[in-house]
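And now, chain A:
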Amino acid sequence: MISLTHYLLVGACLFCIGLYVALTKRNAIQILIGIELMLNAGILNLVAFGKFDKAANGGQLFALFAIVLAAATTAVALAIILNVYRRYKTIDPNKVDKLKG
Partner candidate 1 sequence: MSAAQILFGLMSFIALASAVYVAASNNLVRSVFMFFVTLFALAGLYVLALADFVAVTQIVIYVGGILVLILFVFMLSGRETLEAMQHQPKRLWKLANLPAFLICALLLIVLFNLFMNTNADALPWIKQAVHNNDVIKAENTMTENIGINLMTRYLLPFEVISILLLMALAGAAHLSRKEAGA
Partner candidate 2 sequence: MNLLTLLIFIPLLAGLVIAVMPSSLRGSFKYITLLTAVIQLVLSVLIYLNFKTGATHAGVVHEDQFQFVQKLPWIRLNLGGVGDLQIDYFVGIDGVSVTLLVMSALVMIVAVIASWEIKTNLKGYFILFLILDMAVFGVFSALDFFLFYLFYELMLLPLYFLIGMWGGPRREYASIKFFLYTLFGSVFMLLVMVGLYLSVKDPVTGNHTFNIIQMMNPANYDAGSVFSALSHQTILGMPARMVGFVVLFIAFAIKVPVVPLHTWLPDAHVEAPTPVSILLAGVLLKIGGYGIIRICAGIFPDAAVQSSYWLGLLGVISILYGALNALAQRDLKRLIAYSSVSHMGFVLLGIASFTAEGISGAIMQMVSHGFLSSMLFFLVGVVYTRVHDRDIYNFRGLATLMPSYTLFVVIAFFASLGLPGFSAFVAEAFSLAGAFKSANTNGLLPQWMAACGALGILLGAGYFLWTLQRMFFGTPLLKGGESWKLSLTDINWRERSALIPLAFMALLLGVMPSLVFNKINDSVLLLVDFTRQFIK
């Protein structure tokens, strides 16, 4: 039997690593990967606890929806990143800072 706390702890680590990636990387795609890590932390929690929700199965289904949404978000984000690359010839979000103040 694997303790749920362990899942939570792994999820927390994943979340924080993902957050760190999202905060520090100088590349939009890497940031996106960081975000995926964060999402997976959430999904992990849902799945782990979904074990105890057999009838409604909320956890697992939520995880499924989340995965699909993550995919859609990524698709959209990548399309946008591609666009930015066409305009700015960089995908470092810190160099894309004409809008500020």
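A word on the picks: all candidates are chains of the complex that A comes from, given by their letters.
Throughout what follows, contacts are C-beta pairs under 8 Å (C-beta built on N, C-alpha and C of every residue); 3 or more make two chains touch, one makes a residue touch a chain; residues count from 1.
As the structure is a computational prediction, the values presented were derived from the model and not from experiment.
Among the candidates 1 or 2, the one that touches chain A within this complex is 1.
Remark: chain A residues 1-10, 12-21, 23-24, 26-27, 29-30, 32-34, 36-37, 40, 43-44, 47-57, 59-61, 63-65, 67-72, 74-76, 78-83, 85, 89-91 touch candidate 1 in the complex.
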